[in-house]
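First comes the structure, then the notes that go with it.
For chain A:
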Amino acid sequence: MDMDFFVLMLAIPLISGLLLTVVGERAWAPNLNIIASLGTFLSSALLTVGIIANGPRFAFGELFFIDSLNVLFVTVTTFVGLTTSIFSGPYMKNEQEHGRLTVPRLRLYKSMFQLFMFTMLVALTTNNMGVLWVAMEAATLTTVLLVSLYRTPASLEAAWKYFILCGVGLAQALFGTILLYFAAERVLGETGNALLWTHLIDVKGQLEPTIMALSFIFLLLGYGTKVGLAPLHNWLPDAHAEGPTPVSAVLSGLLLNVALYAILRCKALADGAIHGGFAGNLMMGFGLFTLVVAAFFLSRQKDVKRMFAYSSIEHMGLITFAFGMGGPVANFAGLLHMTMHSLTKSAIFFAVGHATQKTGTQLMEHIRGLMRINPLIGWALMLGTLAILGMPPFGVFAAEFMILTHAMKHHPWATPILLTALGVAFAAIFGKVQPMVFGETEAKPLPHAPAITPVFLHLALVLMIGLYIPPYLTRWFNEAARMLG
Partner candidate 1 sequence: MNISGLLAQLFAIVMALFLAPLLTGWVGQCRAWLQSRTAPPLLQPYYMLHKLFHKDVVLAHGASSLFRVAPFVVFGCMVLACAIVPTLSTDLPFAPAADTIALVGVFGLARVFISLAAMDIGTSFGSLGGRREMLVGFLAEPALLMVIFTTAMISQSTSVATIVETLAHREFAIYPSLAFAGIAFTFVSLAENARVPVDNPATHLELTMIHEAMILEYSGRHLALIEWAASLKLYAYSCLGLALFFPWGVAAGDSFPAMLAAIPLLLLKLSIGGFLLAVIETVNAKMRIFRAPEFLGTAFLLAVLGLLVRLLLETRV
Partner candidate 2 sequence: MPTLLPIDTLLIAVCAWLAVGLAGLVAPRNTRFIAKTLFPAGALVGMLVGFVSLGSLGAAPETAVLAIGLPDLPFHLRLDSLTAIFGVLLGFISVGISIFAAGYFREGEGTAPGLLCLEYHAFLASMLMVLLADDAYAFMVAWESMALASFFLVTTNHQHAEIRRAGYLYLLIAHVGAISILLSFGVMTANSGDYTFSGMRGQHLSSFWASAAYLLALFGFGAKAGLVPVHVWLPEAHPAAPSPVSAMMSGVMLKTAIYGLLRVSFDLLGSPIWWWGVVALGVGLVTALFGVLYSTVQSDMKRLLAYSSIENIGLIAVGIGLTLIFHSYRMEALAALAMTAVLYHCLAHAGFKSLLFLCTGSVLHATKERSLGKLGGLIHRMPWVAWLALAGVIASAGLPPLSGFISEWLLLQAFLFSPGLPHPWLNMIVPVAAALVVLVAALAGFAMVKFYGIIFLGQMREESLKDAHDAGWWERAGLIWLALITLCLGIFPSSVILRIDAATRQLLGTGLSERMADHGWWMLAPISVERASYQPLVFLAVIVASVLLGRQLVHHLYHGRTRRSAAWDCGYFFQGPRAQDTAEGFSQPIRRIFEPMFRLTRHFPTARDTQPYYSVKVEDHFWHWLYLPLARLVGGISGLITLLQGGRIAIYLLYSFITLILLLLVARP
């Protein structure tokens, strides 16, 4: 029964993606996009329920493996995918009427969106580290097309940088995967199982530490490029700023998570093979460096989407740091933070999308008085920003609280760095968002009313988690955190 949902979850985006390449110009295509996303979400939700009730499962032999860890990522992915598709309906219509997009491009957008979802879901659920790599590369290819959707010089430049940098990064990840295979083959023999994570994790203690260390370096750098770890992050702000806003939302909210997920799976293996916290220390180092660099980047930003892209980098740094610390509490906090970040950041991008459409610019100095143009968007952006900055009672704070307290306990030296970065980030982002939201303006309303429901849905969830984490969720997250070791 669960497996039917699983198949459905993979099939719906694949089929609808292919279908939309054909029929994507029809008037009902946006609705198909939403319906497909809804179907994906529902099947993933049912799958989640089944997995949590009945425990981990394989699918298609041992090719796919679903446990409570990746089902968490899957649920977040399909949920944000659904809300993004809802949001992109009116957004893309407005873009079309502004003449920024043509009908064929919209078709491309919709089909690539679904295929992108498909590749992410494959990457999340596969048991094979090689297939994981293939799916990541495929996700890059689909998003390259999404980023360059406007075909403006800037978007092409961004897409080119994205392609080259992530391509090179993933090449390193492939090298890491080869080394991993090499190490595994020595233990598992020349069967096809040597890249299956479930087999690897069983023998993780026997894997050769020297090879695993080298392998993890390559994997961390490779997938880390996609996560946006500094100094490998350079593609990220460009791609976020120049692509359409829904794409920014899914890039920030989902793709980074998937890449992080890949690192986490590798870390579990590396931890088993190498003692002394080698993998964790590397991740903590990268996480801290990323956090600090991103925080100081923030104050020099002029473009709103670029700024929030840096904010994503910052949070990815923090999450990487959390996972680097390891242990049930930090892993729990990392997972929670990741979920909260996905929800909040995509909500922010939705709000920013509407705001930029209304004002016709992404330059923050020209966006003023959102509260006057549309109070809902203004509040959405304001609350979203406060949430992402770690203000209670929002859920991001809950996660940051756990990360900070855990860091204080085990790595007290890191706390001042963390706090400095968070403080600088707060000053920078809030100082720029506040004048956008408040104040006077003379912008006009848009032809299509914004889809504001997704924004507040996300924020409500984030708020709820900040005050109350249901026991069901706690059990689930704990289980997932335990998976990570």
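On how the list was made: all candidates are chains of the complex that A comes from, given by their letters.
In this section, contacts are C-beta pairs under 8 Å (C-beta built on N, C-alpha and C of every residue); 3 or more make two chains touch, one makes a residue touch a chain; residues count from 1.
Just so it is clear, the model here is predicted, and its values are computed rather than measured.
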Selected neighbour of chain A [touch, this complex] from 1 or 2: 2
Residue ranges of chain A in contact with candidate 2 within the complex: 160-161, 164-165, 168-169, 172, 209-210, 213-214, 217-218, 221, 225, 230-232, 234-235, 237, 274-276, 278, 282, 293, 296-300, 332, 371, 386, 389, 391-393, 397-398, 401-402, 404-405, 408-409, 415, 419, 422-424, 426-428, 430-431, 434-435, 438-440, 466-469, 471, 474, 477-478
